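Note that this complex is displayed minus one protein chain, with the remaining chains in position.
Just so it is clear, A and B label the chains in written order, and each chain counts residues from 1 on its own.
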Amino acid sequence: MRFFLAALKRDLLLVFRHRNDIINPLAFFLMVAVLFPLGVSPDPAFLSEVAAGVIWVAALLACLLSVDGIFRGDYEDGSLEQMLVSPEPLLILVLAKVISHWLVSGFCLAIISPLVAMMFFLPSEGYLALILSLLLGTPTLSLMGAIGAGLTVGLRRGGVLISLLVLPLYIPVLIFGAGTVQAGAMGLPIQGYLALLGAILVFSIMLAPFAIAAALKVSVRS
Amino acid sequence: MLEVKNLFCERDERVLFANFSFQINAAEVVQIIGQNGSGKTTLLRILCGLSDAYSGEIYWQGNDLDEVRDQYYLAMLYVGHLAGVKGSLTAEENLRWMMQLDKSLDKCTIATALKQVGLYGFEDVPCHSLSAGQQRRVGLARLYLSSAPLWILDEPFTALDKKGVKEKEALIANHIEDGGSVILTTHHDLKIPGQTIRPINLDEVDRA
Partner (left out) sequence: MKKKMPRWFYQLASPKWFYEFTSALLPWFSAAAILLLVTGTIWGLVFAPADYQQGNSFRIIYIHVPASILAQSCYVMMAVAGAIGLIWKMKIAHVVAGACAPIGASIAVMSLATGAIWGKPTWGAWWVWDARLTSMLVLLFLYIGVIALNSAFENKASADKATAILSLVGLVNIPIIKYSVEWWNTLHQPATFTVTAKPAMPPEMWLPLLVMVLGFYCFFAVILMSRARVEVLQREKRTDWVKKVIQNY
């Protein structure tokens, strides 16, 4: 536990020293969302209908964009090697990294999402559903994304590749996440949807760290 | 301490070594020599568990390395080409993290180690504003902190000035006198005061 906290503290300190790492995914999220009214139509009726899907797709892309860097810095300066030759468990370290990634991506996205929801005329009943679905869904995105990041961290052209690997895995979270918001906006109960998102999250927390650790070992040992 | 038996390694369809056996005893310096591309770094990475592109057996204190990996990592210090130093953290923060990763970095305090590598007064400066040699020295401060018996050093003297190299050589001599051992590669003309260096020449190993 002490090691977990130390690792989390280090990662958050690193993010804090590069404040752009927090701002960039949020700015990206806003810009992608703005493209839809510009590209399709600013009609409030249309926008409130697509709001759930657009906000979730934008959040998903913002997570994907930032997850590429989750191990890259540590790989390039040799910190990752040192982590692998450490007697401390790699799984704990990986979990700390994913959580710190989520805190600066998914968590912040959930907090600013009402702003975009307002621009998309989402019915007020949907706000709580939006925030809760993002809070429960984005940690899964960070976990899945970290698998892709671990597999591609040693490759020079990792950026595009990671989206090919990870986007198909994001589909269930997108479906249930956007479904939650749609149900919430229509005033339907959302507990069932949240339970599904929660179940996927628990499942990912149990399995993904093993895949991430294995992927990192392959990347460093290549 | 460390025993390697029948090591075989192939990289990019080229055999680097075959039937390669050697051991490293306590209180001894082993220098891996060989031309560029002869597999010096690969060998050290295999010994650290950072490469599994090999077949053969490696024993640590008589036990199969795979079975005693955690003990081995506690007893081993690896310094690679990359310093593992974060530019946006200060020297002190970097070393504190390294101490979290490796509990055997407990020989002295961070302040003492930084003073030894000549970075006294720089402990609060983010490492990206240090020079390449200074950054390297932050990574090498681990040698002063380490109480691990086995050191694996890959080109530890790059970017160091003459004085720095001398100090590290003295440090290695100290480590050997305490019963530790060192396996390293370097292009420097290595002189360890009071010690003979055992060379292992990778140009002369079996390739078939």
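Keep this in mind: contacts are C-beta pairs under 8 Å (C-beta built on N, C-alpha and C of every residue); 3 or more make two chains touch, one makes a residue touch a chain.
As the structure is a prediction and not an experimental result, all values here were calculated from the model.
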Of A:V50, A:L167 or A:I205, which residue touches the hidden chain?
A:L167
Name every residue on chain A in touch with the hidden partner chain.
144, 147, 151-152, 154-155, 157, 161, 164-165, 167-169, 171-172, 175-176, 179, 200, 203, 207, 211, 214-215, 218-219, 221-222
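In this text, only the chains that are shown with their structure count from here on.
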Partner chain B, residues of chain A touching it in the complex:
3, 6-7, 10, 13-14, 17-18, 73, 76-79, 81-88, 220-221
Per the touch rule above, chain B residues touching chain A in the complex are 45, 48-53, 69-71, 73-74, 76, 78, 80-89, 93, 97-98, 100-103, 126
